[in-house]
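Sharing a structure with you now.
Every protein chain except one is present and positioned as in the full complex.
Then we have subunit A:
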Amino acid sequence: MSGSLGRAATALLRWGRGVASGGLRGPGVRAAGSGAGGASAERLDALVKKDKVVVFLKGTPEQPQCGFSNAVVQILRLHGVRDYAAYNVLDDPQLRQGVKDYSNWPTIPQVYLNGEFVGGCDILLQMHQNGDLVEELKKLGIRSALLDETEGQDSK
């Protein structure tokens, strides 16, 4: 288990650099790829609590393989959330099933804030539209970039 943790850390670092040089996304976005290793409830519990914002996607933030996963990535991007952990379930069938069992939720993507399951694409979009996401991010100490955008518009 410590071995797989080590691999995950390596993957995080590698992705961090790759993303930074790509310039499309903030350097904080980390994708753990298949580094999750095993998918017991304890393992997943640790995984979702390790970072403030955790998403399980089909594909990576750079290359989502599903429209719903892409929508989650785009919403986080709109809010300027850069520092989040993304796990690609397509790389790991155990993780794909494990995360569904963990949250008792049948589909991917899945979004976790502060270790708590929030929902999938539909719910994140709804939270984005009704302003809840800004509030939830604030609780995590993350200031949504949309607040700055709104202020900018107000001052015109």
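The criterion applied here is as follows: a contact is a pair of C-beta atoms (placed from the backbone, for glycine too) under 8 Å apart; a residue touches a chain by one contact, two chains touch by 3 or more; residues count from 1.
In this text, contacts and distances are computed from a predicted model.
Visitor: Quick one: the chain not pictured, UniProt calls it what, "Vacuolar protein sorting-associated protein 21", "Cell cycle checkpoint protein RAD1", "BolA-like protein 1" or "Urease accessory protein UreF"?
Guide: "BolA-like protein 1"
Visitor: What subunit A residues would touch the chain not displayed?
Guide: Subunit A touches the missing chain through residues 24, 58-59, 63-71, 74-75, 78, 104-107, 117-123, 125-131, 134, 144, 146-147, 149-150.
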